[in-house]
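What follows is subunit A.
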Amino acid sequence: MILDFGKYSFEILISYLSTFSLILILVISTYLNSKKVKKDLDKFKNKDPNDSKKSQSI
Partner candidate 1 sequence: MLFALANKSILLSTSFFVILILTVGIGFGQTGDSSEKTVIAIIWIATALSSLLSIKEMFQNDFEDGTLDFYMLSAATLETIICLKAFTHWITTNLPIIFLIPLISIPLGITFYHSILISLVMLVSTPALSFISTLGAALTLGEKGGNLLLSIFILPTFLPIIIFGMKISILITNSIYDIMAHLILFALSLICLAITPFITSAIIKVHYS
Partner candidate 2 sequence: MIKYRKNIWEFANPNNFLRITNKITPFFIILTIITLSTGIIWGLFFTPEDYRQGSSVKIIYVHVPAAFLAINIYFMMFVTSVIWLIRRHHVSLIAAKSAAPIGFIMTLSAILTGAIWGKPIWGTYWAWDPRLTSFSILLMFYIGYISIWQTMKFSDKIADLSSWLCIIGSIFALMSRYAVFFWDQGLHQGASLSLDKKENIDDVFYFPLLLSMAGFVFLFLTLLVIKIKTEIQKRRLNILLSTGNT
């Protein structure tokens, strides 16, 4: 078995799993959030394309 680290393999696997699942939650939420905002922004820009002056300045 490749994931066998001897005496403490349970502890090692649990700690790696917990850390990376926490990080995965972070990554997925970041990705989904950025996708959503990008989509909203694109939708807004497509609605009035002649209004380019305002969408460039903050």
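Definition applied: a residue touches a chain if its C-beta (ideal position, glycine included) is under 8 Å from a C-beta of that chain, and two chains touch if they have at least 3 such contacts; residues count from 1.
How were these picked? Simply put, all candidates are chains of the complex that A comes from, given by their letters.
Here the structure is a predicted model, which is why all the values come from computation and not from measurement.
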Query raised in the report: Which one touches subunit A in this complex, out of 1 or 2?
Result: 2
Query raised in the report: For subunit A, which residues count as touching candidate 2 in their complex?
Result: 2, 5-9, 11-12, 14-16, 18-20, 22-23, 25-27, 30-31, 33-34, 37-38, 40-41, 44, 47-48, 51, 54-55, 58
